[in-house]
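What follows is subunit A.
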Amino acid sequence: MNVVPQLVNGVALGAGYALLAVGWTVLLSAARLVNFAHGQLYMLGAFVTWFAISSLGVPYLAAIPIAVVVVAVIGLVMQLLMTRLVLQQNIVSLMLVTLAFGYLIEGGAASIFGGNPEIIDSPFRGHNLTLGSARFTEQDVLILVAALVMYAGTFLVLTRTKVGRVVRGVAEDPKLAQLYGINAAKVYVGVFVFAAASAALAGAVIAPRSPILTSIGFQEVIITFLVVVLGGIGSIIGSLVVGLGLGIFVALFGAFASPAYSTAAAFAVLLVVLVLRPEGFKTR
Partner candidate 1 sequence: MSAAPAGSETKGHAAGADTALRVEGLTVRYGSLVALSDVSWSVDDGELLGVIGPNGAGKSSSFAAVTNTVRSEGSVYLHGHSTTGLSTERLARQGLRRTFQQNSFFSGLTVLENAMATSQVEECTTLLGSILTPWREARQRSATRKRAGELLIEFGIDRRYHDLFPDDVPYGLQRILSIVLAYGGGTRVLLVDEPAAGVGGADMQSLADLLRELRVRGLAMVLIEHHMDLVMEIVDQLVVIDRGRRIAYGSPADVQRSPAVLEAYLGEAA
Partner candidate 2 sequence: MSALLEVSDLRVRYGHSTALDGVDLTVGEGELVAVAGANGAGKSTLVNAVAGWSRGRATATGAVRLDGRELAGMAPHRRTKHGIVLVPEGKGVFEQLTVEDNLRLVQPPKNAVGKRYEIEDIYEVFPQLPDRSSARCSTLSGGERQMVAVGRALRAAPRLLILDEPSVGLAPRLVLTVLRHVRDLVRGGLSVLLVEQNVKATLEVADRLYLLERGRVAGSGTASEMRGDERIAAAYLGGLTG
């Protein structure tokens, strides 16, 4: 069998995983928050895109920012509702609340968008390209470009700008940040909204690859978790590398072993790492 097509497929898949995880990585490192509704925000991003195209007649590229803004606003509302728990750093309740929000969003989305599989009509979906023996679509290229741009952008913002310095400062020591004149609560809100928006972007860009259902989201949270944790919690570059690596692993495993079990296999790898190197999973 030829490996090259699988590698290309894996890169596209992995770019998607990485794109999905970028928001969580920042969220986790800066605010030490996790958002179990991340997968549902991804789903919502996909469905808002679909809705904008099919019902409002907006072109695909214009539908993406609409989805991002809508989901960012929902993320903002979530975070504002959770303010008290965030300030208390009540991690357990936050986990449960976001899980509950995810379920709420799923139910809400199903009643608005219906329970049928839908297809996002992206113009890039049908255009096949070839590279040697590998075939892929322009959509795959778009995913890779989006992932690389997001990571490069996030990396530059975090390392080169005032905003980035503030976020890194709050990540390291929110108490000390106060003495630098920084309001950490505002930073938390900003980071959460960024994470929500990036999940929506991932949904809008990745979802056209296959039909979407309002029940997707469960698996996305697991994948995001894998990428973020294996990449070294809070490491931007780590997440990109692991995301791509995970995509290639899943593609190869799917092609040569069993497609149905590829995500489970990736998770099994994590479990092994967890048993062998528990220290790697300490958060800060």
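Selection rule, in plain terms: all candidates are chains of the complex that A comes from, given by their letters.
We take it that a contact is a pair of C-beta atoms (placed from the backbone, for glycine too) under 8 Å apart; a residue touches a chain by one contact, two chains touch by 3 or more; residues count from 1.
Note that the structure is predicted; figures quoted are calculated from it, not measured.
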Requested in this report: Going by the contact definition at the top, pick out the neighbour of subunit A in this complex from 1 or 2.
Outcome: 2
Query raised in the report: Which residues, counting only subunit A, touch candidate 2 once they are in their complex?
Result: 162, 165-166, 168-169, 171-173, 175-183
